[in-house]
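In this view, the complex is presented without one of its protein chains, the others remaining in place.
Going in written order, the chains are labelled A, B and C, and every chain counts its residues from 1.
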Amino acid sequence: MEGLSTPAELARAARFQRARGARALFAWAGRNALTLIFLALCILLSATLPTFLTLGNWTIILQSSAIIGVMGFGLSFVMISGSFDLSFAATMLLAGAVSARIIMLDDQATVLALLAGPLAGAVVGVLNGTVVVVTGISPLLATIATAMLIRAFAVLYVMQTWMEIPRSAASFLWLGQGSLRGIPISIFLLAGVAAASFILLNRTGFGRMLYAVGASPRAARVAGLRDEAVRIGAFMICGACAGIAGVINVSSVGGLSAVFNISYLYDVITVVVVGGVSFFGGVGTVYGVVLGLLIIGVLKNAMIILNTPYYAQSMVGGVFLLLAIGLDSWLRKRRAG
Amino acid sequence: MNWPGLRRVDKFLLKNQLAVLAVLAFVFFALVSPFFASAFNLQNLAREGAELGIVCVGATLVLLLGRLDISVGAVLGMSALIVILGCKAFALPLPLLVVVVLLFGAGIGAINGVLSSVVGIPSFIATLISLVILRGVMQWASSTEIMRTANSAVSTDHVFLAIGNGVFAGIPTSVLVLAVLFAATILVLRFTRIGTSIYALGGNFQAALRAGLRVTALEIGVFAFAGFCSALAGIFLASRLDSVTYQTGQYLEFYVLIAVILGGTSIAGGVGGVWGTLLGVAFIGILNNGMVMLTVDRDYQDVVIAAFLVFALVGDQYLNRRGETARRWQLADLWTPRQAKRR
Amino acid sequence: MTSAALRLEARGITKSFPGVRAVANVDLALMPGEIHALVGENGSGKSTLCMVFSGIYRPDSGIIFIDGAMVRPENPRHAQALGISMMYQESNLVPELTVAQNVALGHDPFLTRQAALVESVAAILRRLKFDVDPRMKAATLGGAQMQMVEIAKALYTRSKVIIMDEPTAALSASEVQRLHDVIREIAASGIAIIYISHALEEALALADRVTVLRDGEVAACRSTSELCREDLVHLMVGQHVEIVQRPTTRAKRGAELVRTMGLCWRDRVRDASFSLYAGEIVGLAGLIGSGRTEVASLLAGINRPDGGQIFVRSREVDLRSPRDALGHGIAILTENRKEEGLFLPLSVAHNLTIGILSRLRGIMGLLSPAREREEARAIADRLRLSTPSLQIDVRSLSGGNQQKLLIGRMLVREPDILIFDEPTKGVDVGAIAEIHHLIRELASRGKGILVISSYLPEIMALSDRILVMRGGEIVQDIDAADASTDAVISRAFV
Partner (left out) sequence: MMTIKTKILASFLCLATAGVARAAIAGEAEPLTPAYSDFQGKTIGFAFPDRQSMNIQKVFRDNAVYRARELGWKVIETDAKWDVGTQSKNILSLAARSDVAGIVMLSIDYVANNNAVKQFEATGRPVVVYHMGISYPSAGHVGPNFYQMGRLFAKTMTEDLGGKGKIALILGDPNSQSAVDDLRGMKEWLKENKSGLEIVFEQPANWDAEKAKQVTKTLLQQHPDVAGIWCNWDVQCVGMGQALKEAGQVGKIKTWTEAASDVCFTGLQEGYFTKCIGWDTRDQVRRAVDLVSMLVESGWKQGDKGIVWNVPLYIVTKDNMNDPRVHRLAFGEHSGYVSGESN
């Protein structure tokens, strides 16, 4: 450091050194705790469960994480932009229903069906974003309301009883049921979305602006960024991801029913938060979300293998959420000093 | 520019609008459905409303602090579960049971308070976690054999049943309790240091701090009270339904939020009060019961409720917070615990 | 005089923050019933000193006596208990509570009997000859009334010492008069009052004695009777070391870049008209709250003027957002870099290049890390940014480097109108010189520059022309060459 004359200057320099050391330490903990936890889990499990560390099992872990993962990447866009979306589960239902509806009308309209789902999701996302950004209502509460509306719309106007996809729509079903060299297509989709998110976040201007807006909306304005457009964009991506997830869901089971699919809500939030995406905006990486996804996926898988009673599973989720968020807030407090 | 004046007018309007709305809704349903105004249904309406109201009283104080508590539904459900278990499986003396359950509720609330104020977890998330965990526990509990037998037995303990189904001078007991709780809360808000402290904390954190208020203790206390209220409502519910499922109290938090915000309490904290909340509860209660009476499809009911939630939020945005700088909601307002600037 | 006779006595109070020594070895003594004015430039340590008294800061060294007993205020509440209460500049009232509740906040008994409370508060208000119903909500009060309530608060806690930080900042002349009467009245009852003010006449008229702080040290402590305004100004300014040589050759002023006519915004900017020419540095002097920053924010499109016009290169423009302003070549370096400048969680490189993302496009229009690195590196070198790596969190940079980084970010857009708001605030000595040098160089390259600073010597050293602001108006527009520090000060202060 240049020009350190007065004792105060020196003291300050020293403080910076120390502070930097401390910050580095906490940042390091924040970044690598996940990796460590994950590795520890894997070692523990492969030691205890002979079948854990097999290709077959990992295919299952990944495949059963596909929907949650795709959704998780979408949600992390909104969270990085410093906002939140509680309506994605409803959006998944709507998007799934739309594409199911189309494929049921014409079993050959695969492309149309595949596009319509994410498109519907994106539209919903833009609406969400506009409501939040323009009215300035708290995103949490706003999206609680929109979630109710979206779900009602889906159930009332798009869905019927159990919507069964005609077996003749082979190419549509292949998406969720087929596999290449033993690897299910949905895993490729998951990887694709992950890669796309990575590129969007790290290799495009939009990604940069997203982080900037999330880190400090005011600074972003002063720097001349279109903060509102960026935030709406984040919601749109989240909606589109919900759409993709919804479509995977429909095609994977070859049908869709209106009931009992809210369970995704907490799963996704858990994954994203465990993945270290901060609630306060501007922080979050694809790598982290992937880790979060794997950790939760591995845990669930292990609990099913061990035939753990189901109620234990939801509790473990809650505890993990608690730990992850506790860590996030705590590190944040430390940084704040 | 006399913003405060305007704001008073607006809030006055907002509150009376609500009263008018409630009355209109009542009249409307009474006209459309001949059975809406029947004594039987009114008692129902009152009982359901009372339970919602009891929860809302606690939730209002939390919102006055500028915090959120979405674990109320889970706390209510868990308390109900404990009551059923204690009363029908272990035949514990009721008074003891009641005390235990109320303490339990307050305890969970206190934990929420600690997570929010001390650990610094955004209150929404902190309470979300309690919700998830509590639901997990409820699932486990209701899957046990003892719980099942207790649950499916039809209770014959008249005292226990009287808690939730009894009437005193034609008025359901829960309504009376709500009245007492409500009066007590108003008195505390108006005439004790706690009340002023709550408004101070929600309204101007710096001032509260400089006046040397014990902000952390206050926040924990308020969350504990919210938990207490939920538990109280849980007792009535358990007795009224004489049973509980692991879903009991699901989505209650949404209705609570809607009622409180409609009642003119600002999410930003410091503005509002229990009186408005009571109107909000009345309105939501009437709306809900009336739509059920008319066998309106539940999805359409959701649409109506959601519409009112949006209405309430926008109202809150542009009425309660008018006059402050035209700053939009940052998530931080809801999430970052406002830390003291101590050096 | 024996310390027993003194209400408040402070010996050798010292308090320093990272990089600055805010208060150095200050002594202060107040008799009972004395009104003691505390004056000094911005940043001369007045507020810090008072915050030490009122328990917000702990002094690094020094001791405080109240009525001869040594005390150590731990926090505001404790200070109040000891009899020291402070009136802060910004309002400290809870809008939703009544006046009475506000006055008693934190000191009311657990069961507040409204009637009794209202009565006792009403008594205090009567004593202040302040006719407002204690039952009305604080939200409905005006500025002057709020001050009165603040005083009432102090009286309610039976304070022995009341510290008033700029109580008249927002008041009209008549209101000021009334306030002064009140202050004299309560002083008469034996309460000692520390009165901080930028309004020197006021201070002289009201106070018995005055202490002048300069750069955190006591420049003088005299009885007001033996002082006149000019002496005061001299004492405040003192013999400043010129941190940089004023340019010997005046930069020749080029074409007119910006002209504003009658800009108004809320009640903070009143009819501000001025011009800015290429190649000149205009200093915007004035006290905090005199509307300097607001004027800048109007030029930069952060706020939108309620009235008046802005001409850029003699074409009228409507600046809806900073984006528009940048479009017209106007860039700003904001005062509080933590909130409005830096993206704290992001790396240095990302902070540098956020404004020029379009330039970083590589294959398939994606950002190319290589190009980003060289762009960032280029800016960093140009500003001699000292950072271990471009990838570290911008948090961990020193204040000076953070400021340089922001300047760098502002320059890559090649703007020709630059606004520097407090460019050297919280910046280490080494960097200050560099930043000043840089600003000069920019001007010599034909940019039009507006510099805002609370530190007069900086303005004097940098600017070719000085605009002095007071109460939202531009009260003077003088050529720096024939402006003396005193002159400027005396215009800036009432």
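The rule we apply is simple: a residue touches a chain if its C-beta (ideal position, glycine included) is under 8 Å from a C-beta of that chain, and two chains touch if they have at least 3 such contacts.
These numbers come from a predicted model, not from an experiment.
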{"item": "Which displayed chains the unshown chain touches", "value": "A, B"}
{"item": "Per the touch definition above, residue among A:V98, A:A122, A:L141 or A:V193 touching the missing chain", "value": "A:V98"}
{"item": "Sole contact to the chain not displayed, among B:E219, B:D242 or B:D316", "value": "B:D242"}
{"item": "Hidden-chain contact residue, picked from the options B:N41, B:T192 or B:T216", "value": "B:N41"}
{"item": "Residues of chain B (touch criterion as defined above) contacting the omitted chain", "value": "35-36, 38, 40-41, 44, 48, 139, 142-143, 148, 151-154, 165, 240-248, 250, 288-289, 292-293, 295-299"}
{"item": "For chain A, the residues touching the chain missing from this view", "value": "51, 54, 56-57, 60, 63-64, 67, 98, 101-102, 105-106, 108-109, 112, 116, 155-162, 164, 167, 177, 179, 184, 249, 252-255, 257-261, 263, 301, 304-305, 307, 310"}
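Here is the rule we use: only the chains that are shown with their structure count from here on.
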{"item": "Of A-C and B-C, pair with higher C-beta contact tally", "value": "A-C"}
{"item": "Mean-CA-position distance for chain B and chain A (Å)", "value": "31"}
{"item": "Inter-chain centre distance, chain A versus chain C - centres from mean C-alpha coordinates, in Å", "value": "44"}
{"item": "Residues on chain A engaged by chain B in the complex (per definition of touch)", "value": "82-84, 131, 133, 135-142, 144-146, 148-149, 151-152, 155-156, 217, 266, 269, 273, 279-281, 309-315, 317-319, 321-322, 325-326, 329-330, 332-333, 336"}
{"item": "Chain A - residues contacting chain C, complex", "value": "1-6, 8-9, 11-13, 15-16, 19-20, 23-24, 27, 199, 202-205, 208-209, 211-212, 215-216, 218-226, 278, 282-283, 335"}
{"item": "Contact set on chain B toward chain C in their complex", "value": "2, 4-5, 7-8, 190-194, 196, 199-200, 202-204, 206-213, 270-271, 342-343"}
